[in-house]
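The complex is shown incomplete by one protein chain, all other protein chains being positioned as in the whole.
Moving on, here comes subunit A:
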């Protein structure tokens, strides 16, 4: 299997002049390598952007088409465009197709939660659902939600990358990651609908917060036993996820009216889970209560001894 990672990388400083549109980019550094291409941080004059290169002209163009269509609907909401340019770079007499997009700073969601703590799950999830709601309302399903494709920065701001899998609602999902896929868990079809993303969204938290046990589970289960019920067992036995049990169950079942409702209920679930976390903190911890009881007994004993004397 040949993957892009085996192909030559372009060194920092490379000047990339577009064959058709003539824009001149300077490559700063490699941002990531995927199955389909290489992504670089690049500068254009004084602005920065990300360039994605791939040998597969048609595939790359398909991705650019999705981005263009999203930008088109996003314009009405006052969003800045994501897709900036589509062109070819002539390298050693060969044309290498690429497109330029907005640079998305940030770290994959699981790394972010590890560094900053799982209390960020609420905000990050909220922002991500907001973004998904926009996509869904525009008739698209992201479909390949996974930790690498959800980048988080600055106090939980979220952006999605890799729209190669984005699928128009009603079409068959074209790119997915097995453990995030509801078909894999016998929980529904691979026809793109908002519920497909809800499922993967729920898996995102299971993967980010309880990845080890999730991977163990997928290895241990026979295919015919893969079922959301097994996932709920993990949820119920995890201290943080347990507080979101109701929401997670509904996401696995595809039980929301639409993504706005999922967003609203997410907010409520997060709020009430924070409240239970607070109230359990205000309780006197067991060891302290024990100490107190002990000292009361001691006191009484001392008093008794003193009284009897």
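The definition used in the following text is that a contact is a pair of C-beta atoms (placed from the backbone, for glycine too) under 8 Å apart; a residue touches a chain by one contact, two chains touch by 3 or more; residues count from 1.
Going forward, contacts and distances are computed from a predicted model.
Q: According to UniProt, what is the chain that's been left out of this complex called? Choose from "VWFA domain-containing protein", "Acetolactate synthase", "Phosphonate C-P lyase system protein PhnH" or "Xanthine dehydrogenase family protein molybdopterin-binding subunit".
A: Choosing among "VWFA domain-containing protein", "Acetolactate synthase", "Phosphonate C-P lyase system protein PhnH" or "Xanthine dehydrogenase family protein molybdopterin-binding subunit", the correct UniProt name is "VWFA domain-containing protein".
Q: Pick out which of A:7, A:26, A:131 or A:190 touches the chain that's been left out of the picture.
A: Spelled out, the listed residue whose C-beta touches the missing chain is A:190.
Q: Of the residues A:47, A:119 or A:172, I need the one that contacts the missing chain.
A: Missing-chain contact among the listed residues: A:172.
Q: Which is it among A:95, A:134, A:230 or A:245 that touches the chain not included here?
A: A:95
Q: Just one of A:32, A:62, A:81 or A:106 touches the chain that is missing; which is it?
A: A:62
Q: Touching the hidden chain in the full complex, which residues of subunit A are there? Just list them.
A: Residues 1, 20-21, 57-59, 61-62, 64-65, 68, 86-88, 95, 97, 170-174, 178, 183-184, 189-191, 222-223 of subunit A touch the chain that is not shown.
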